[in-house]
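Here's the structure we're looking at; comments come further down.
Note that one protein chain is taken out, while the other chains of the complex remain in position.
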Amino acid sequence: MTDSQTVTSGAITAADGTPLKKKLAQALFRSRVRAVSLVVPLFAFVMASFVIPIFALMWQGVYNDRFSTYTPNLTEQLTAWDGLAEPGEALFAALVSDLKTARKDRTIGRIATRVNQEYPGTRSLFTSTARKAKKLRAPFKESVIKTNKKWANIEIWRAMKLTSQDLTPSFYATALDGRYTVDKGFVAQNENRQIYVKLFWRTLLISASVMGLCLLLGYPVAYLLATLPLRTSNLLMIMVLLPFWTSLLVRTTAWIAILQSQGVINDLMVAVGITADDSRFSLIYNMTGTIIAMTHILLPFMILPLYSVMKTIPPSYMRAARSLGATPTAAFIRVYAPQTIPGIGAGGLLVFILAIGYYITPALVGGQDGQLISNMIAYHMQKSLNWSLAAALGGILLAGVLLLYWIYDRVIGIDNMKLG
Amino acid sequence: MSGLTKKLIAIAGASVFVGSTAVAADLTVVSWGGAYTKSQVEAYHKPWMAKTGKTIVSEDYGGGIAEIKAQVESGNVTWDVVDVELSDAIRACDEGLLEPIDHSTLPPAPDGTPATEDFLPGTLHDCAVANIVWSSVYAYDSSKVRNWNAPKTMADFFDTKAFPGKRGMRKSPKVTMEFALIADGVPTSEVYDVLGTEEGIARAFAKLDTIKEDVVWWEAGAQPPQLLADGEVVFSTAWNGRVFNAKNAEGQPFEMVWDGQIYDLDLFVIPKGSKNKEAALDFVAFSTATEQLAAQASWISYGPARASSEARIGTFHSDSSIKMADHMPTAAANFKNALQNDFEFWADNADQLNERFNAWLAK
Partner (left out) sequence: MAKLPPYTSTGEYIWHYIYRGICGLIFLFLILPILIVLPLSFNVEPYFSFTSGMLNFDPKAFSLRWYEDIFRNGMASPDTPFGWSWLSDTWNNGQWIRAIRNSFFIGVCATLLSTALGTLAAIGLSRSEMPYRRLIMSILISPMIVPLVITAAGMFFFYSKIHLSQTYLGVIMAHAVLGTPFVIITVTATLVGFDKSLVRASQSLGAGALTTFRKVQMPLIIPGVISGGLFAFITSFDEVVAVLFLASPEQRTIPRQMWSGIREQISPTILAVATLLVILSIILLTVLELLRRRSERLRGITNS
């Protein structure tokens, strides 16, 4: 627009004598400033209370200074050590002096916890040696090994060398069922400790099943709602919207009441005679329960986008296909269904994105095989207190979700997201 | 429109008022909930409040040191006294999350024995004072198990052929793995040596594999009696006091099997930076006096941590025909095949075994 103005520059001026081009630019600038200043407060708020905290969390997945903070001398010596030669007197001397301080400051537990994450089973080695550190005399290598011969094991020193590096790939390695070592780089984790990759797959599998079920159940309902007269469909819409507006915990509670072994469904089955009283079905506290409850909770997120797409498809298309000789099935598959693909994409992606990060429902009804990766993140946050590992697992999950979100925005556009 | 805005503002104003009148207490004491917290409220909280005129708010939690750590590290400590397991007390103390407790401030026994000698060995620590000895056992619903076929040993719990039915177990490797080894024939004195080896771990998991299909996992101590009462399970591992109370206070038909019991301590700790440290110290000293510990034992069947309290254990508060001393984990009849939880073993191996346990669960 401004380009076309340049051609006749100088010729047109505004009422106050300034060139129109300049005036226009000023006006545009002003309205741009106005628009930006409306958005800035929320943007700043979301940045400060949401985006930055998440970045700070992600940072913890690769940065952990627990060890180096409390063992300054040892860290210095470990950095100088190549990790291959037998540890010498200087390392042992630094160890003893740091353990003494740590014992006095009550920080020994933090050091031991950090090393124990890298090399399990060494926690008490640190705490017990720290208790005796005050009495140890030079030469330290000899006296330390005398208190506990595990100190002669070079693997412990290598583990310490790893933990002394603040910037570390080892939590991401663990999150992908691997281990990072000084001498061999990345290696696969001991087979009976491999769990996270499997959990990621299971999360994807459950999310995909939930998405598939939502599509299977949501499609017919959305079609019915879109083709019924408005008055009737509005009434039926309440049945979709009421669950949508009802508390997640209420719905989860309801499913527990229905599915548990002394619950409504099992009682009904026993009363009808489908099953005996002592062989009731296990419908909850397992993967089945997770999938049923999650499908119920996410179904409205599938129905609503499908419905809004289907409502825009004129019924005359189907009639035209029929009049041209198509069977009802052919007309539906070749004429109607292709037009609903945007709705399927929107609903499916939304359900998948929400399912992949689910936490509450699996935690309450998931039992042992219905847990998702979010539950493992919460476990490391709240129980094992390995916060860096939680951050690494969260980082992988977040990357996956953001990728899906980006696809959603490219394909469907977030402006087109509708509620109710 | 403006009417609506005004109303919204009025609602907001009203709720600001509502929110600001939140309870202010002189002391927040955190424990495990249910019958156990009730016993503490009756034996410790009420007399302490009567003595000092201060108020106590009692909160429930599910164990672990995550909350303490979060509070201490954020500098916003809202818990004053917490009832924790031994391994957690040691770990939190090592990490500098707890206030040290001077043992000389603890009251002596009525006969003048100093506290340091009166407390049972291993019950006093730098930052923690034990109040009870409790035990993990298993219980069953006697209305669903025929008398001649009642389980008697830990091995019976793992024998689904002779004792069919679902089993409840705690969703944690701690205690669960020890039970598996005991059931597999490992003598209690060797359990931790075996569990320290790779073969021992494999052996425990192999034993657990035999009942995996029949297990319902529980997480909170209040769940096992509930699972038994609801008929979700026929057998369940549980904390002995909870089963005792379900049986004697609620009349549930539960029986306990003491064989292979694993006992542990519960201790009082004070998070570092507690805003009511003086009151907290006073509460801990008051509650762990001979009289109070003995009084608690009449509310729940957990053993007092002081030698001088044992002689004073009376009868159940609501039924004087029940002698509480017979139901303690440490009573001679119950103590025949018992194992003490090794806090050091679990401090070293909890991370690793949790991971393997979770991997095993997910298999």
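Residue numbering begins at 1 within each chain, and the chains themselves are lettered A and B in the order written.
Methods note: a residue touches a chain if its C-beta (ideal position, glycine included) is under 8 Å from a C-beta of that chain, and two chains touch if they have at least 3 such contacts.
Model, not experiment: these values are computed from the prediction.
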Looking at the whole complex, which of A:I12, A:A25 or A:V46 touches the chain that is not displayed? A:V46
Among the options A:Q117, A:S170 or A:T252, which residue touches the chain absent from this view? A:T252
Decide which residue listed in B:Q223, B:T237, B:S308 or B:N341 touches the omitted chain of the complex. B:Q223
Among A:V240, A:V335 or A:V351, single out the residue that touches the unshown chain. A:V240
Out of B:G33, B:P47 or B:G96, which touches the unshown chain? B:G33
Tell me which stretches of chain A touch the chain missing from the display. 28, 31-32, 34-39, 41-43, 45-46, 49-58, 60, 217, 220-221, 224, 227-232, 236, 238-243, 245-258, 260, 262-264, 267, 296, 299-300, 322, 328, 353, 356-360, 364, 374, 377-378, 381, 387, 390-391, 394, 397-398, 401-402, 405, 409, 414-415, 417-420
Could I get the residues of chain B that touch the absent chain, sorted low to high? 1, 4, 8, 11-12, 15-16, 18-19, 21-23, 28, 33-34, 59-60, 62, 70-71, 73-76, 78, 219-220, 222-223, 226, 230
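Following the convention adopted for this analysis, only the chains that are shown with their structure count from here on.
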Just curious, how far off is chain B from chain A if you go by their C-alpha centres, in Å? 33
The answer for chain B against chain A in the complex is residues 64-66, 69, 91-96, 171, 216-217, 230-232, 344, 347-352, 354-356, 358-362
Taking the touch rule as given, give the residues of chain A at its contact with chain B in the complex, in rising order. 105-110, 112-113, 116-117, 120-125, 127, 192-195, 198-199, 202, 260-262, 285, 367-369, 371, 376, 379, 381-386
